[in-house]
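What you see is the complex with one protein chain gone and the rest in place.
Per-chain numbering from 1; labels A and B assigned in written order.
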Amino acid sequence: MLSEILERNRSTGPLVHCISNYVTANDCVNLLLASGASGIMADDADEVEEITAMCQALVINLGTPNPRRLDAMLKAGKAANRLGHPVVFDPVGVGGSALRREAAARLLDAVRFSVIRGNASEIRTLVDGSAAHRGVDADTDCQDTTDLARQLARSSGAVVVLTGAEDIVTDGQRTYLVKNGHPMMRTVTGAGCQLSALIGAYVAASPEKPLDSTLAAVCAMGLCGERAHHRMTQLDGNASYRNYIIDAMFRLDGTALEEGGNYEIL
Amino acid sequence: MLSEILERNRSTGPLVHCISNYVTANDCVNLLLASGASGIMADDADEVEEITAMCQALVINLGTPNPRRLDAMLKAGKAANRLGHPVVFDPVGVGGSALRREAAARLLDAVRFSVIRGNASEIRTLVDGSAAHRGVDADTDCQDTTDLARQLARSSGAVVVLTGAEDIVTDGQRTYLVKNGHPMMRTVTGAGCQLSALIGAYVAASPEKPLDSTLAAVCAMGLCGERAHHRMTQLDGNASYRNYIIDAMFRLDGTALEEGGNYEIL
Partner (left out) sequence: MLSEILERNRSTGPLVHCISNYVTANDCVNLLLASGASGIMADDADEVEEITAMCQALVINLGTPNPRRLDAMLKAGKAANRLGHPVVFDPVGVGGSALRREAAARLLDAVRFSVIRGNASEIRTLVDGSAAHRGVDADTDCQDTTDLARQLARSSGAVVVLTGAEDIVTDGQRTYLVKNGHPMMRTVTGAGCQLSALIGAYVAASPEKPLDSTLAAVCAMGLCGERAHHRMTQLDGNASYRNYIIDAMFRLDGTALEEGGNYEIL
């Protein structure tokens, strides 16, 4: 199943519109290209509707936010919804400022997301924030990240990916635990941003099964993190490792993903 | 001839002012440094005239556009014209939005470009747009990319580079077909942006022959793409390849370019 999703992305090569931070933008596009998809960055409100219309998916990344980029995100998100394109949300550092929390709340209100990907703290902020925002009594003491992810999936209608030492992928009904990945990935800025971009491509290529497509992307990224680590020499550090992850994605085929994908159903 | 242009760039080390997108900015500056030139990015209208005045060339790249950056482009372009500096235009994704088309039209009206570099679709958009804009009957059905490039060269007065599987370089009179390059270059974001930056450096170093300087830059970039591919291992993908292109530029000397440059006169 993972194999099929990877191959569909390679054969269809979706174009992904990314509204992203400037720190990891280059890596995101190169990771998309490595996967067989491609990416275009555009973040001005005057053009994002047109750019989104020529793409097959939209990925909204909350890093280095500002009010002008938020306007563009809202416009692009609504346009993608009208067109039926999958929209991925990566709430980078959402707990870090009111600007980010409010941006996230406005986006969750105005845009229907196909997938939301964040770490435990980011997902928790969305659950608390959106709960408060909707007047629902949020379980702010929730310790179980699986419950947290399921809760956001149910309230948002999106597939939720909560990444950490192990990753959770859930649509609120079915839940997967992904054991791919390597601790070395935490030493590279933008591994999460790259995963969010890849999810956009995979879901665009197989829109009829967003949960499985997302699972495949999470497994693929984690597996590339493993393979990249396997390749490291005694002199290599996180910069070479960053390149090796993208290289591994370039080389990854369906058979390798099918064999290396390491997940279970919860 | 190619050798002399490369060496002139190495010996004079021009400083190139880039108004660029944030996706490929880092690669553009490192490619310039690899060639022996150097680069400075500055995109605020309040400072671009001064920054351009301390440089020897200006490269305007239309990626990730917004109205503020367009103001800066117009100001910088006019200042560079007054100073007699070569100005290169890279109309990234110009067909993708009205914002980009209008920005291109305003730039083509207000700024005299030494070189314009784009792919077939971008050059076609400029030909159609500027033709419509000037009330001329554009040949919108033109299939021949050579004619397209020549047409833009004649209407704009710029050397035009149309990059693809093979590259066309023309000033409207003389036309070269460049066969350097490798398909792998399409898997790297910003190879085109880097070429545009390099053209700025080469033309600044040899301003008396913009066509030949541009030809040399196109051959050099393509040759580096070939050499970078030659170096790839079974584990390398587009991220390592991206580095290898810049590395190859760092190592490229006049003799190698003279021998490896692969072009013919059309």
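One rule holds for everything that comes next: a residue touches a chain if its C-beta (ideal position, glycine included) is under 8 Å from a C-beta of that chain, and two chains touch if they have at least 3 such contacts.
What you see is a predicted model, and the numbers here were worked out from it, not measured in a lab.
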Residue among B:Ile40, B:Leu83, B:Ala120 or B:Leu177 that touches the chain left out of view: B:Ile40
Residue, one of A:Asn9, A:Thr24, A:Asn180 or A:Thr214, that touches the chain absent here: A:Thr24
Options B:Val29, B:Leu126 or B:Leu195, residue touching the unrepresented chain: B:Val29
Touch residues of subunit A, complete complex, unshown partner: 21-24, 26-27, 63-67, 93, 96-100, 187-190, 234-240, 242-243
Footprint left on subunit B by the chain that the document does not show: 22, 25-26, 29-30, 33-34, 39-44, 46-47, 50-51, 54, 68, 231, 242-251
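The rule is simple: only the chains that are shown with their structure count from here on.
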Whole-Å gap separating subunit A and subunit B, where each centre is the average of the chain's CA atoms: 33
